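Omission of a single protein chain aside, the complex is shown with its protein chains in their original locations.
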Amino acid sequence: MEEGGVPVAVTGQEQMGNEQKDIVVVSRRLWEGKSPVEQVLPGVLMGKMEQIFALARKSSLWPMQFGLACCAIEMISTYMAHHDLDRFGVVTWPSPRQSDVMIVAGTVVKKMADPIRLLYEQMPAPKWVIAMGSCATCGGPYIRSYSVVMGVDHILPVDIYIPGCPPRPEALMDGLIKLQGKIMKEQGRDISQAREQA
Amino acid sequence: MTTHGAQPPTPAVTASYPELEAALKEALAGVPYTSEYILDELVVTLPPEHVLSACRVLKDHPRLAFDYLRCISGVDWVANLQVVYHLWSMSLRHKLVVKVNLPNDNPRVASVIPVWRGADWHEREAAELFGIVFEGHPDLKPLLLYEGFEGYPLRKSFAQGVKPGREAEAAEKPRKAVRPPAEKPPEKGEGAP
Partner (left out) sequence: MTTDARPQSTPQTIEMMVNMGPQHPSTHGVFRMVLQVDGERVTGMESVIGYLHRGTEKLAEGEMYRQVITLFDRLDYLANFNNEHTFVMVTEKLMGVKPPERAEFIRVILLELNRIASHLMYYAAFGADTGVFGTTFMYGFRERERIQAVFEAVSGARMMHNFMRVGGVKNDLPANFDAMMGDLMPVLERGVRECDDLLTTNEIFLERTQGIGVISAADAVNLGLSGPNLRACGVPYDVRRAEPYSIYDKLDFDVPVGARGDCFDRYLVRMEEMRQSLRILKQAMKGLPAGPVMATNVPKGLRPPKGEAFVCTENPRGEFGVYVISDGKDRPYRLKIRGPSFVNLMSLPTMMRNAYIADAVVILASIDIVLGDVDR
């Protein structure tokens, strides 16, 4: 016997006759609102292609091993066992040709500006840039120096700025998680061209 | 913790190295040098033309034996340039400061690489940051600055924090303090701003 759609215990006699009805009720609960494809293949994930690519990209960000100065030490600390970036899928990679993210950790000096730009151009799209630390964001404590570029965004389009001198490992993790969120939101729309022209 | 206005006494000269002075007198016999004590160091000032020969003597003389060059610094005194050598002796455990004054218009001094090979990069740095020319240096090309850098950054005439080409503009407007002086607190009864 059913009450309000919820199958309730039935007596033995009613069990035999009501079995079919219960199954039909329970089935209707499960399949309500689902498309025929989902009814037939229940374990399949459905989504737009951009969403799935973004999910894959954000879960496996490979930063290029690129520490310039003091922030690099905190970046290495974040990769190591105590804070562990590997659980986010982040594996540091020496070659720019196989990496996704460039974490500019440290002061950008004018002499280094050309190599940085060259490395950025060697990275294949889609690529992102995180400016880690005060020096990469705006020049930091070297703001009046004759040889420092006041922020890496004079050379590269930056996605995430992480303040701090140096930022704590937790701050770098937060920055990477925000980058992951940004990747999901952008969903593959390659706006790097627009950013560069801006 | 810190008291306003209290000044510590000016530190007096604490050192006296009579054996070192005597050895210098004997070793640098033909060289017109002057020496003085500054804090705990003996400072010898030489004319530029005697630098290389004097340094050879400083290293080779058995009672001096300055075999370790700690540092070569350039200093801009506006009226003249100066090169300062800090020396240390491993065997005799004494130290010395050698200063050489150079004219602004033509700052040339002999390179001391034949005496201490470790003078190499110190001299290259002083050359590019001050414009001092070290004669006899095998390769005096810039070390720290990027190619095409104009000017000598550590000279006093090189303005700090000014984009090259905009010195005249900055000279008219001196750099003002980042924070304005503390304003008087609002009087009672004025309410929140």
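The first chain written gets the first letter, and so on, giving A and B; residue counts start at 1 in each chain.
Just so we're on the same page, a residue touches a chain if its C-beta (ideal position, glycine included) is under 8 Å from a C-beta of that chain, and two chains touch if they have at least 3 such contacts.
What you are looking at is a predicted structure, and each value in this text was computed from that prediction instead of being measured.
Engineer: Which residue from A:54, A:72, A:101 or A:132 sits in contact with the chain not drawn here?
Structural biologist: Candidates A:54, A:72, A:101 or A:132; residue touching the omitted chain: A:72.
Engineer: Contact with the hidden chain only, please: which chain A residues?
Structural biologist: 64-70, 72-74, 76-77, 80-82, 94, 96, 106-107, 109, 111-112, 115, 119, 141-142, 144-148, 165-166, 168
Engineer: Give me the chain B residues in contact with the hidden chain, please.
Structural biologist: On the chain B side, contact with the omitted chain comes from 1-11, 38-41, 67-71, 73, 75-76, 84, 86, 90, 93, 95, 97, 116-118, 120-122, 129, 142-146, 153-154, 158, 160-161.
In the analysis below, only the chains that are shown with their structure count from here on.
Engineer: If you average the Cα atoms of chain A and of chain B to get two centres, how far apart are those centres in Å?
Structural biologist: The separation of the two C-alpha centroids amounts to 51 Å.
Engineer: Within their complex, state which residues of chain A touch chain B.
Structural biologist: Where chain A meets chain B, its residues are 109-111, 143-147.
Engineer: Touching chain A in the complex: which residues of chain B?
Structural biologist: Those in contact with chain A are residues 144-146, 149, 153, 158, 160-161.
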